[in-house]
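Just one protein chain is left out here, and the rest sit where they should.
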Amino acid sequence: MTVLAVSNLSKRYRRGGKPFAAVDDVSFEIGPAETLAVAGPSGSGKSTIARLVLRLLEPDAGRIQFEGADLLILSGAALRARRARLQMVFQDPLAAFNPRSTVARALDDPLRIHGIASRSERPRRIAALLERVGLDAGLAARAIHEISGGQRQRVAIARAIATRPSLIVLDEAVSALDVSVRGQILDLLLDLQRQERIAYLFISHDLGVIRALAHRIVLLEAGRVAESGDARTVIASPQSAVGKALVAATPRLNRIKTP
Amino acid sequence: MTALLSIRDLTVRYRREGVEVTALKGISLDVEAGERLAIIGESGSGKSTLALAVAGLLAEAAEVGGSIEWQKPRSSHSVTASHFQPLGGRDIGFVFQDPSFSLDPVMPVGKQIAEVARTHLNLTWREAYAKAKTLLGRVRLPDSEAALRAYPHQLSGGQKQRVAIAAAIAAAPKLLIADEATSALDTIVQAEIVSLIRGLVNEDGLTLAFISHDIALAATLAERIAVLRHGELVELGDTDQILNAPRHAYTRMLLDAHLGLDAKPLLDRQGASA
Partner (left out) sequence: MKRLHRFFQTPEAIAGALILALLVAIALAAPLLFPGDPQAIAGPALLPPLQNWSLPLGTDRLGRDVLAELFHGARTSLAVGLAAAAAALLVGAVVGTLAGFAGGLIDEVLMRITDAFQTVPSFLLALAFVSIVGPSLGVVIAAIALGAWTGPARVARAEVLSIRERDYVAGARVIGMHPLEIAFREVLPNALPPVLALSSVIVAAAILTEAALSFLGLGDPNRVTWGGMIAEGRTVLRTAPLLSIVPGIALVLTVLGVYLAGEGVVESTAVRRSLS
């Protein structure tokens, strides 16, 4: 049983009057509680894939099966209802929230929209969500700009899991964070995956992070899949040119190994 | 050892809407002539503030204490003279994280580079353009003749950063400061820019201050590493020592948090599997 099955997905844009393919005949699958990483150089189409999968963009060709049903035939209220199971976390946690929002409102919205909890019950749910992502429930009253970047990304994760999704798309979700905070967020993601069996479509250009967290990887180049397979195997011995270039370009700490 | 500049007890405070932020607290540091120094630390640790203070580019609202003394220009002995004021552009080249910050969107990039060369090296326009073309070749922009006439929006992020580097070294500065110059670029382009900077610094005998939040990246380029935390210099040492025998717990934490291609995957650590 797969959570997400994408087949022959294509998206063309026009550049200087000429059409070019930002995503070109891309196929992949993600199983329950699995992390599939999508990596590639800048402009290779990673974010476009994320937006297509979330139906924020319409593909020119291809199929997207989500939880066994065609996602592309849905529209209007049916699509909005389906979105409860398919969530996203953005790179810049500040840009991902309405600047006027408070933490409580950001978490209240999904609960209200999908009728998950009654109005009187929601404050309790919000507190539980905050605690689930390792935040103090007292943070609820704060404005979004009054918390740190790491806390904000935790709130973004809390918002994504509020509707009990089976898949979360993370587009460079840890790239803007300090390394110390990044480690904590990755731990949280792994913990959620084990507890709630959430699958991740994890977009990143950092092979180190991918190797630490992902089960499988898809390497993109200019909108096409260059290589895919077990994350550690691919990173250990990449076969494609772009894979080799990415591995070679990843900075290494040349520490003398101490036992 | 000749110090290109000596920073003593540098303290910088920002005041904004009545709130005071101390961005640097008593930093003392010598930058040796010709060395490659990396300044690392997490967001808000004061890296950019230090770079801006050295370049004399701090906002007017900033309150500065302590001293930054430069080696007297072109003198064989290492007497420092506090009256020597370096000039941004001529003595210091600055490369920012976001190249659009330093490039004029409505001017061909060739003209922007030529202008730097012309004002600081007293060249004619013709000579300055010739220089700009050479520089664009040196930063390895393909077809430097065509690149001269390109506008910034016609270039990719990595290409823009190459142009920004060309402009920064156009006046043959002694010190090149790169503040997160590769953070907005993907890994492959980042590696290209880092190797470009390494080559240029070697060829011209430049002093490099490379600012980054990525300890592994900094280590690939620098001979010495300064670690900042909350505005304080917590550790300064040779790259080798910092990586293999860090003295400060914070440096150790930065090293441990790095996820390299040889790190133990978190998946295993937690015993999770699909």
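To keep things simple, chains are lettered A and B as they appear, and every chain counts its residues starting from 1.
The working rule: a contact is a pair of C-beta atoms (placed from the backbone, for glycine too) under 8 Å apart; a residue touches a chain by one contact, two chains touch by 3 or more.
Fair warning: this is a prediction, and the values are worked out from it, not measured in the lab.
The chain not shown here is touched by just one of A:Leu4, A:Ala21, A:Leu36 or A:Leu54, and that residue is A:Leu54. Only one residue in the set A:Asn98, A:Gln195 or A:Asn254 touches the chain that does not appear here, and it is A:Asn98.
In the complete complex, the residue from A:Gly45, A:Pro59, A:Pro110 or A:Pro238 that touches the missing chain is A:Pro110.
In the complete complex, the residue from A:Val6, A:Ala33, A:Met88 or A:Leu190 that touches the missing chain is A:Met88. Where subunit A meets the chain that is not shown, the touching residues are 51, 54, 56, 80-81, 83-84, 86-88, 90, 92, 95-100, 109-110, 113-114, 159, 162-163.
The rule is short, and it goes like this: only the chains that are shown with their structure count from here on.
Contact residues of subunit A toward subunit B in the complex are 31, 33-35, 41-43, 149, 178-180, 182-183, 186-187, 190-191, 193-194, 205-209, 211-213, 215, 232, 235, 245-256, 258. Subunit B contributes residues 42-43, 156-158, 185-192, 213-217, 219-220, 243-244, 253-255, 257-263, 265-267, 270, 272, 274 to its touches with subunit A in the complex.
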